[in-house]
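Yeah, one chain of the complex is gone here, protein chain that is, but the others are all in their spots.
Chain naming follows the written order as A and B, and within any one chain the residues start at number 1.
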Amino acid sequence: MKSLISYIQKHPVHMLLFAIPVSILSELLHWQPIWIFGFSALAVVPLAALIGESTEALAAYTGPKIGGLLNATLGNAAELIITIMAIRQGLLELVKASITGSIIGNLLLVMGLSMLLGGLKNGIQKFDRQQAANHAVMLVVVIVALIIPSFFSHSIGAEGSWGVESLSLGVAAVMIALYIAGLIYTLKMTRSPIAVASVAVETEVSRHRKPSQAIAVLTLSTLGVVVMSEFLVGSVEEVVVSLGVSEFFLGVILIPLIGNIAEHLVSVTVAVRNNMDLSMEIAVSSSLQIALFVAPLLVFVSLLMGNPLTLIFNRFELLALGGGVVIAAMVAFDGESNWLEGATLLGVYLILGIGFFLLPTGG
Amino acid sequence: MKSLISYIQKHPVHMLLFAIPVSILSELLHWQPIWIFGFSALAVVPLAALIGESTEALAAYTGPKIGGLLNATLGNAAELIITIMAIRQGLLELVKASITGSIIGNLLLVMGLSMLLGGLKNGIQKFDRQQAANHAVMLVVVIVALIIPSFFSHSIGAEGSWGVESLSLGVAAVMIALYIAGLIYTLKMTRSPIAVASVAVETEVSRHRKPSQAIAVLTLSTLGVVVMSEFLVGSVEEVVVSLGVSEFFLGVILIPLIGNIAEHLVSVTVAVRNNMDLSMEIAVSSSLQIALFVAPLLVFVSLLMGNPLTLIFNRFELLALGGGVVIAAMVAFDGESNWLEGATLLGVYLILGIGFFLLPTGG
Partner (left out) sequence: MKSLISYIQKHPVHMLLFAIPVSILSELLHWQPIWIFGFSALAVVPLAALIGESTEALAAYTGPKIGGLLNATLGNAAELIITIMAIRQGLLELVKASITGSIIGNLLLVMGLSMLLGGLKNGIQKFDRQQAANHAVMLVVVIVALIIPSFFSHSIGAEGSWGVESLSLGVAAVMIALYIAGLIYTLKMTRSPIAVASVAVETEVSRHRKPSQAIAVLTLSTLGVVVMSEFLVGSVEEVVVSLGVSEFFLGVILIPLIGNIAEHLVSVTVAVRNNMDLSMEIAVSSSLQIALFVAPLLVFVSLLMGNPLTLIFNRFELLALGGGVVIAAMVAFDGESNWLEGATLLGVYLILGIGFFLLPTGG
């Protein structure tokens, strides 16, 4: 009992594992969709955290190079699973909104919270300007690449037409190629914009564990996310109708939070510990992985699943992506942060949230 | 007589005070609206200068902290009064145009002139890159926040609908909250992006004066601005028709000049004296105050007045705001300026001016 209490004190997020059985129960007993949605969402949080922790533990055994690769591919596993489930249900708009939401969540919410709390604790925080600038450049370039197809699509054809599908596939192929280039770069260089040096994170926040144990936890928690995502996605449409919020709001604000909150906490924690370099790196790398790996992978996977997803974002998503990346780049080039800057980033996130909340349900 | 001449030599702008009686005369005698407009516009210039000088004088007595607060709230008093008068007349488009115009006037015209004249006099001018970068980051973030509602509004509803009004009020509330956060930051830190250390300005350009005298001048000149704004705004519509210029041109180019020209002169003067840090700070702080304080305050005040102003800008205003802020941020991150850079900023301002001038009167 005592060890359970001490375990929970160390891993408060794991307490949410209780939501797994409740969620299964709610599905079996056909409760109101809002309950199924709520409990399965809660259950994803600790499962995503476990995936992250076991990836870190594995990375600690494999060394920084392979660890970086593991991190770069498994780092967004929960998010990837949820979105694949959503594609299967044909919820393509939700998926695109959640890609957007993941990126701005990292760049505005997480960076903002990190700078606000880190700044209140530590005053003005400096970070390696060159390192941050390198990452910011990659980020800006990748986001520009991501938003190009949306501008061209209307003149090329309707969504789903041959031309638009070719454009999306072409862009996805270029993105994946850049992602592979980034992985190669990771293997050669000590620091890469795509993969955070996992050892750095590990010594900061995670604990040692045997590799076999890590693999077991990884497998089980991945399976758990699959089941929970199934429930989550299955109840989304009814939740949208019953709550009266727009699908965009759910996709941009709520869904990304569920899959990433554990990672977000790490970023904020290290900022409070005055390791602003690592905090910025986590937020930027995570955004890069989504743009370069998750989004294009979904384009290909969705094609195989017969529900082709295109990379055509609507103008609200474009504004959020464009605004978010410009702000993040400025902040990174700046070389230092303070709580006022953090508060301002949160203010922009809040304003975007108000906008998405007020959008009509129909879209 | 001699002392009057020496007074005018020191304060050439005060010579324009003669326009006050002429303006009142022109209103009473029902001259052509263009004359009423012209003389009341001329009269605002020295009155705004007097407000600025007496604020500085008060700030010199209260010390830098409170002085910063005074500056941050009274710095745009003339502008605030003119726009409130315009809201009372229902000239909402004019008000939004003048918010835009104040911001780009500071970022393009004033920075451009400062760099051009300062550079011609002093060659390449360096400034504190870190300080400038900090301010530029705040500026970019705030302007992104300011332009978000305009993108969302069309899908949320018509101007004046419940949704759009909620969006504007929400954004205004966030802005005001950030402004208050900025004021708190000012009280804790020596330098803040929102309030220029007023003592710095004071030693550069203004003169000591007793506080009671300063308060008297402040009150009288504020009253003067109220009366002159009344005349100015009352004649605007007829001037637009008779001159054939668009309301946008008047709002973006002329109105902001009238209210800010005294402050602009200070910025240019200190640049010529090779204090580029202070010059940049005045221009950026002034823009921040308008975005974070004047604009949201007008949203709330206009609601109380029954003529609700929204923060929905048209695409010309968005382009001007977006372009202006990107340019200003680049220039600030650069860390040095030269006359060619200044000339280029003025070129962009001129091109925007041509564009607004050529817009049809109807809008």
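The working rule: contacts are C-beta pairs under 8 Å (C-beta built on N, C-alpha and C of every residue); 3 or more make two chains touch, one makes a residue touch a chain.
The shown structure was predicted, so the numbers you read here are calculated from the model rather than taken from an experiment.
**Student:** Just name the one of A:31, A:185 or A:300 that touches the chain not displayed here.
**Tutor:** A:185
**Student:** In the complete complex, which positions of chain A touch the hidden chain?
**Tutor:** 130, 133-134, 136-138, 140-142, 144-145, 148-149, 151-152, 155-156, 163, 166-167, 170-171, 174-175, 177-178, 181-182, 185, 189, 192-193, 326, 329, 333
**Student:** In the whole complex, what residues of chain B lie against the chain that is missing from view?
**Tutor:** 315-316, 319, 323, 326-327, 330-331, 333-336, 338-341, 343-345, 347-348, 350-352, 354-356, 358-360
Heads up, the rule we're going with is that only the chains that are shown with their structure count from here on.
**Student:** Between 0 and 180 degrees and rounded to the nearest 5, what angle rotates chain A's CA atoms onto those of chain B?
**Tutor:** 120
**Student:** Taking each chain's centre as its mean C-alpha position, how far apart are chain A and chain B in Å?
**Tutor:** About 40 Å separates the centre of chain A from that of chain B.
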